[in-house]
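To start, the structure itself, in structure tokens.
Note that one protein chain is taken out, while the other chains of the complex remain in position.
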Amino acid sequence: MTEKARIDVALFGAGRIGTIHAGNLARHPAARLRYVIDVHQPAAEALASKHDAQVASVEQALADPAVGAVVIGSSTDTHADLILRAAAAGKAIFCEKPVDLDVERARACAAAVSKAGVTCMIGFQRRFDPTFAALKQRLDAGEIGKPEMLVVTSRDPGPPPASYIASSGGVFKDMLIHDFDIFRWILGGEAVSVHATGGCPGLPEVAATGDISHAAVTLRTRDGALCQINTSRRAAYGYDQRFEVLGSKGLLQAGNVRPTEVVAWGEQAISSDKPEAFFLERYRAAYALEIEHFFDALVNGTPVRTTIEDGIKALELAELATRSWREGKALECAI
Amino acid sequence: MTEKARIDVALFGAGRIGTIHAGNLARHPAARLRYVIDVHQPAAEALASKHDAQVASVEQALADPAVGAVVIGSSTDTHADLILRAAAAGKAIFCEKPVDLDVERARACAAAVSKAGVTCMIGFQRRFDPTFAALKQRLDAGEIGKPEMLVVTSRDPGPPPASYIASSGGVFKDMLIHDFDIFRWILGGEAVSVHATGGCPGLPEVAATGDISHAAVTLRTRDGALCQINTSRRAAYGYDQRFEVLGSKGLLQAGNVRPTEVVAWGEQAISSDKPEAFFLERYRAAYALEIEHFFDALVNGTPVRTTIEDGIKALELAELATRSWREGKALECAI
Amino acid sequence: MTEKARIDVALFGAGRIGTIHAGNLARHPAARLRYVIDVHQPAAEALASKHDAQVASVEQALADPAVGAVVIGSSTDTHADLILRAAAAGKAIFCEKPVDLDVERARACAAAVSKAGVTCMIGFQRRFDPTFAALKQRLDAGEIGKPEMLVVTSRDPGPPPASYIASSGGVFKDMLIHDFDIFRWILGGEAVSVHATGGCPGLPEVAATGDISHAAVTLRTRDGALCQINTSRRAAYGYDQRFEVLGSKGLLQAGNVRPTEVVAWGEQAISSDKPEAFFLERYRAAYALEIEHFFDALVNGTPVRTTIEDGIKALELAELATRSWREGKALECAI
Partner (left out) sequence: MTEKARIDVALFGAGRIGTIHAGNLARHPAARLRYVIDVHQPAAEALASKHDAQVASVEQALADPAVGAVVIGSSTDTHADLILRAAAAGKAIFCEKPVDLDVERARACAAAVSKAGVTCMIGFQRRFDPTFAALKQRLDAGEIGKPEMLVVTSRDPGPPPASYIASSGGVFKDMLIHDFDIFRWILGGEAVSVHATGGCPGLPEVAATGDISHAAVTLRTRDGALCQINTSRRAAYGYDQRFEVLGSKGLLQAGNVRPTEVVAWGEQAISSDKPEAFFLERYRAAYALEIEHFFDALVNGTPVRTTIEDGIKALELAELATRSWREGKALECAI
């Protein structure tokens, strides 16, 4: 690789996910972290210092012509604005999901990206998880024939604070947006009907926010394939991320990942490890691989696998599911 | 046990399931097979001869005061009539599901049973499956707290002939009736909403009968617990009967049963047996245990665990699901 | 089947294993339990009464020309005498392992059986276990090529009373005799060297009997295949009966059997059932299948799969292993 290929990067957000991205892009030969931007100055400084980068303002970072790409890992309400500004500045964009909680605003971002002609990748990291990606590859290779039915289990270890939930956009935009992307990716088609229902069994503090903690969603594609997603904001045994797809010739299951392969045979039972604790552990490899993919795409001029259109489609499904739940009815759609 | 405890039995139906029941009741110390009744005479004769019983007509069998109980394993369209006649004759009744395809007629049976004061057990054998029963016992013991979400996977290895499907009452009454019973049994509450959808991906021959081969059902209980059931009439890997229930303190899974515990490590993969081939194999122990339970209940004067009311509740859910699917909407209900 | 095919049976031993055999032979259409013989009269009476059989003395049972077969499930020290007398009386013989603790005496039994020309089957029930038998069948079908290495794990849940151990013939004849049979059956060849060692870690009460509780045996066949057996008289998690065989093209594992397929996901771990509690549960199917095989062989005039020669070969290995352990050296042999 020649020096010309080096891409300077501005990272927005120095929190948990920003820190992960900083570490991963440091390992890519083409990427160099140049600026860290965060409203919380000490966090920005600590992260910048660790990677020999500089703290900057949004304006400074986007004004620097040396910056080729931005990585947006700041809070959800900043995504759309940063996408618009980065697109206007001609930077390649990697942005965490969701594009925005508002579909119209998200569409405006997509239009701006399209007009600017910049690369924009949305961080649906699950598509890069080695287990999920291997399943997808085997599915595409025809191992189980045509997919007919997808069952997704997606549960968090415990609910976030009520204040977070209240401004999260609701469980469908906050949690299930990933699962809607899985649905589109695995079944390879768009939804023609959506039904969602839910409640807060055992979690009145979530009910108090006007959101639900447990949801059950059903989708049907134009081809007649079915998808059921079940979610909860609490699973006593940890972070649960599985799916399985039935095809005409068999079934492919993607299971959880365990920290170790120790099995204990005791007086009561035979037991193995719980799944990896939460998303930072479960998707450690996926986060590395998505960043690698983004910079590889920039270097090679190839398209990214999770576009801003994917982000919008998932958001639209989240919105429809929210409506379906609120109105208590199944919705026809043509996404 | 004294001689007085011996119960003479009339068995209706000498087909696959009748043969199973005959073998199982032969093992119960209190039961003695006296009559076998089947429209197909050679089948009745073969089974009767094997168990030192006699072939009889319905009239003869029900007229014999020595007969204390009937086991109904004949075709679905005969169930209601036989229940009514057996109740009128004061016989204890064990009847395969469904009571009838028509809910009204099934209710009439329940009324007749109630009026006659006879014991009537419906053959929801899955409740007696050692794995399912152990899970239920642990759930009731509080191992995972209060149940919040149930996911049921229920798939047949392959579709029956179109002629069978056409007169089966549809997938919800024919296949899912068992799963509706599982829903009521595991979540311990009745449904307040039902949503069903489905299709025939890859199975146009099922579509031609006006039925569907793949279904996705969502139920919600008064307590806010959720249930998702996914079904298909075809699974290339065999008979798939699993469920898992999430509670506030954990998850309990009931898995498939394998013929053997052989694991092969080969050049391509590590592989184990497919599930037991079909219901006769999968529920072999359950069929024996339900019959044991029925005769134990008769001998001890204790109630049966799966009553005709259970049969009607499951049937009502099947009917609602059918309507939901046909009308394309979620239904409120108060079952 | 005609009446002529019916074989009347005398059962020696009305204890645990005798009771199992009585139940199983009752299910075989060709077998009829006629006599039960036990030094403990009440046990004999209870078992005989349950099966409409009669209590008899050894003399009476063997003198009855109607008796075609004997099933020997009495204590080990009676086996040889009963085999000799049954052979002399021309009866077909099913005998629990071991033939005798003394190899010479066992050989005398084999000679008597051979001279009398009667069928004699030794109860190596493990060969009939569905999992072990399926593995053997796949091995013979060439699935993993030629077997090269066998690893056997064989552990009891807890040690028997010291008094039992003291007269058991030692761990190699009492427990490992089954594993030596597995070795011969799976690798399909005889041993050319035997090494055994062991001790009593944590079980001084076993050491006090002069026996060992934990043993490690290594065998090598003429073909160069290796076998390692590890045993202990105590496993806190229950009865452990596994083996795996490495071949040139892969590995076949035979695992334990669990009572149910429930899996619990809890706050600490994911856990499944311990193995079946002990041999009566683990080998329930095997006991039924070996008795079926014995009577099928008698009815059809076909050879039995576990002969008295197999019993002697296993006993010779147990004796060699005992010597190897006592003398602290590997032994060459030509069994």
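Just so it is clear, A, B and C label the chains in written order, and each chain counts residues from 1 on its own.
Everything below uses one rule, namely that a residue touches a chain if its C-beta (ideal position, glycine included) is under 8 Å from a C-beta of that chain, and two chains touch if they have at least 3 such contacts.
The structure presented is a predicted model; accordingly, all values stated were derived computationally and were not measured.
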Per the touch definition above, residue among C:234, C:284 or C:305 touching the missing chain: C:234
Touching the hidden chain in the complete assembly: which of C:28, C:79 or C:220 does that? C:220
Among C:92, C:246 or C:321, which residue is in touch with the absent chain? C:246
Can you work out which residue in A:30, A:44, A:135 or A:186 touches the chain that's missing from view? A:135
Using the document's contact rule, name the residues of chain C that touch the chain not shown here. 144-146, 148-149, 151, 153, 155, 193, 195, 197-202, 214-216, 218, 220, 223-228, 230, 232, 234-237, 240, 246-251, 328-330, 332
Interface with the undisplayed chain - residues on chain A: 130-131, 134-135, 138, 143-144, 249-257, 259-267
Hidden partner chain, residues of chain B it touches: 235-237, 240, 264-274
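Rule of thumb we're sticking to: only the chains that are shown with their structure count from here on.
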Centroid check, CA-based, most central chain -> B
Residue ranges of chain B touching at least 2 other chains are 144, 249-251
